[in-house]
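Removed: one protein chain of the complex. Kept in place: all other protein chains.
Take a look at chain A:
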Amino acid sequence: MAEYSALALLKNALTGNRDWKPAWRKPEPKPEYDVVVVGGGGHGLATAYYLAREHGITNVAVVEKGWLGSGNVGRNTTIVRSNYMLPANVRFYEHSMKLWENLSHELNYNVMFSQRGILNLAHTPSQADDFIRRGNAMLHDGADAVWLTPAEIAKKVPGLDVSAKARFPIVGGLLQPRAGTARHDAVAWGYARGADRLGVDILENCEVTGFLREGERVTGVATARGEIRAKKVAIAVAGSTGRVMKLAGIDRLPIESHVLQAFVSESLKPVIDTVVTFGAGHLYVSQSDKGGLVFGGDIDGYNSYAQRGNLPVVEEVMSEMASLFPGLAPVRLLRSWGGIMDMSMDGSPIITTGPLPGMFLNSGWCYGGFKATPASGWCFAWTIAKDAPHPLNAAFTLDRFHRGAVIDEKGQGATPRLH
């Protein structure tokens, strides 16, 4: 029987909830593992889960410097979509979408995946053409997309200013109906529990402070809880990639760390039942199941590890919110926070063997890595198990920059703050 079921709920309710097992154990580190995954965020945990589940590699540890979910997986705006245009990206993110669609069932853990759709608003005829082209590319690669007229948008999102007097009038919008949101913490906890039950050791408060080396080869990690040897060391530390890779002697990478802020308002009755993005600036908004409006905008735009942002972006995001939804202008903001993202030079991720023997790297998620969590873990596990990428992540190597094979979805060139 599944650990979490209606019957188990009822039984535990009657017995005072005393018999639930902890979602994951708190084991002591073993001296050696087949694979050590550095970083207990969504991607690291998903990687460990798929290593065990898809490849039978269960002698695995996930080492996390803080507590599970203390990184970006617990501080994002929870948007899941596959509305990309370049083939390598659509296929990868659509694979992720398919994994999302079955994730709660597979993990026996309710990740609250809600396919409420995402609507990208277009404000000029040329932007409309561009979005329709993107929609066609998505359809070609097996994703879903629908073009909506302003009248259809007004019906779908009441409260949105679709009038001609709006500062940036809305000429239409691209809807991906299967996109949506998921409960971010639950994704980390669900993968953690799944991995734990398959034998993976999850080691919290276990910061990696150095790498064990034999010549060029990486043979383990030095941690706050002692040295741990490993046949393979896999790194999935998101915004900390620069710092962690320096510990291995790699001091330059095609990555910059930047801060992204997000905001949540006081709780409201249901007002927005989809995800809306404002194409004339940069704003995305949805309403959480608790009623708060969750929204964010652009990164602050300069290198940062500060995990907090500055006020100009707050002002910009708020003014965009008020111009899109004039009726929501009086709503009060409850909290804001920042997370550090590993912005890559072309805006696309890196899931690769190397750069040193014995090492594997998962990075470059920019501000779209939450949606990638399942496919990222799935592809990274494959890459680690087989010492070679799966066709779905074969384009996301580290050497693509130097081969001239960049995947530049936005066409911005090698300027991370613009992706």
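By definition in this document, a residue touches a chain if its C-beta (ideal position, glycine included) is under 8 Å from a C-beta of that chain, and two chains touch if they have at least 3 such contacts; residues count from 1.
Everything that follows uses one rule, which is that contacts and distances are computed from a predicted model.
Engineer: Please identify the absent chain by the protein name in its UniProt record; candidates are "Cytochrome P450", "Sugar ABC transporter permease", "Sarcosine oxidase subunit delta" or "Aspartate carbamoyltransferase".
Structural biologist: Its record in UniProt gives the absent chain the protein name "Sarcosine oxidase subunit delta".
Engineer: Quick one: which of A:Lys11, A:Arg167 or A:Arg243 touches the chain that's been left out?
Structural biologist: Here the residue in touch with the unshown chain is A:Arg243.
Engineer: For a quick check of understanding: of A:Ala143, A:Ile255 or A:Val276, which residue touches the chain that isn't displayed?
Structural biologist: Of the candidates A:Ala143, A:Ile255 or A:Val276, A:Ile255 is in touch with the missing chain.
Engineer: Of the residues A:Asn303, A:Ser319, A:Ser336 or A:Gln412, I need the one that contacts the missing chain.
Structural biologist: A:Asn303
Engineer: For review purposes, identify every residue of chain A that touches the missing chain, sorted by number.
Structural biologist: These residues touch the chain not displayed: 241-243, 251-257, 301-306, 310, 312, 345, 401-402, 414-415, 417.
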